[in-house]
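Yeah, one chain of the complex is gone here, protein chain that is, but the others are all in their spots.
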Amino acid sequence: MFTWPVRVYYEDTDSGGVVYYANYLKFMERARTEWLRDKGFGQTELLRDHSVIFVVRTVQVEYLRPAKFDDLLTVTVRFHAAGRSWIELDQTAEHPENGVLVKARVKVVCVNGQTFKPVQIPAPVRERIERIS
Amino acid sequence: MFTWPVRVYYEDTDSGGVVYYANYLKFMERARTEWLRDKGFGQTELLRDHSVIFVVRTVQVEYLRPAKFDDLLTVTVRFHAAGRSWIELDQTAEHPENGVLVKARVKVVCVNGQTFKPVQIPAPVRERIERIS
Amino acid sequence: MFTWPVRVYYEDTDSGGVVYYANYLKFMERARTEWLRDKGFGQTELLRDHSVIFVVRTVQVEYLRPAKFDDLLTVTVRFHAAGRSWIELDQTAEHPENGVLVKARVKVVCVNGQTFKPVQIPAPVRERIERIS
Partner (left out) sequence: MFTWPVRVYYEDTDSGGVVYYANYLKFMERARTEWLRDKGFGQTELLRDHSVIFVVRTVQVEYLRPAKFDDLLTVTVRFHAAGRSWIELDQTAEHPENGVLVKARVKVVCVNGQTFKPVQIPAPVRERIERIS
């Protein structure tokens, strides 16, 4: 399981005093980006070398407890399943004392960077993900 | 079905050239806020008069086609179901020519504005929603 | 003077209970986009037909009073000055009762959409702006 720290700043909160619900999707994507980088694949290089980008196809999010300004969260990424052109990941945002605040399942699809049509996940990415999971 | 127009500005897009996936959740919430207002309930008044706010408990989103800068989208809100303290809504973001771009089911829970504990939806809100649906 | 209404949603506020300071720059840009559209120039068309986009070069912002959730603000755009490749605008965000909340002077530069190098403002845009101001 990959983990990435995310500090909550004012920009992330709303006037309810907690992190705005859409912003957890930003946190989740930061962690996915770093998870890919950790496996050796920057997205800039993937686009340049393989002409592909990963786009989100579906998201299911469960909001269990709120995060607040200044909280230092841990966002996790865990491989769940993959097909020819897609990867499904399980993610959480966790608080050091309050535990899991938000759970998400995210399906990303590998698409051509110009046409946005689904294409096969580049072999090196695929191998690296399958070897690890 | 309630509809609300949303124009796509630069702030909503990302360097993939399309609307950033988390931002549709902003569009969806704008439409829910206006749907409530249209039924006679501003959220500022709900907090002041009934000490409640609505928070999102779960979201399921399907991204079908991308929206672009300058697109004028229609965001819809349709009542799906309700319980003592929650409401489930079906929402879409639609493009005038390309049809439905994004579909979402959103469950909001009525909570006390201080404690964030679930409480009964205020009777006038409940009646108005049920009469219409 | 051009005016554009902006409703404050949860997404715009922070846990201080007021609109987050960076978000006024979003409101200001929405108004500039609509000001240009009102003069007959969509930015998508400017890019397609003239290969140019407008980018912000400098911004000076004064925050006088806070806006809150649900406020319906009026954002204004007033031409101040222009050069061969730039336009300077004076903008405000105003509250119906509390008056001017935020004042900004914004200098935008017309650049090539590929190279980001400054280029002459397309003649039709220039004429339309100067005729009106």
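Just so it is clear, A, B and C label the chains in written order, and each chain counts residues from 1 on its own.
As a working rule, a contact is a pair of C-beta atoms (placed from the backbone, for glycine too) under 8 Å apart; a residue touches a chain by one contact, two chains touch by 3 or more.
Just so it is clear, the model here is predicted, and its values are computed rather than measured.
Taking every chain of the complex into account, the omitted one touches A, B, C. Of the listed residues A:Thr33, A:Gln60 or A:Asn98, the one in contact with the hidden chain in the full complex is A:Thr33.
Contact between chain B and the unshown chain involves residues 10-11, 13-18, 20, 22, 68-69. Within the complete assembly, residues 7, 9-11, 26, 29-30, 33, 42-44, 69-70 of chain A touch the chain that is not shown. Even with one chain removed from view, chain C keeps its contact list with that chain: residues 16, 18, 21-23, 25-26, 29, 53, 55-63, 66, 113, 116.
What we mean here is this: only the chains that are shown with their structure count from here on.
Interface of chain B with chain C: the two copies contact each other largely through the same residue positions, with over half of all numbers used appearing on both sides.
The chain with its Cα centroid farthest from the Cα centroid of chain C is A.
Distance between chain centres (mean CA atoms), chain A to chain C: 33 Å. Mean C-alpha positions place chain B and chain C at a centre distance of 27 Å.
Among the residues of chain B, those touching two or more other chains are numbered 26, 29.
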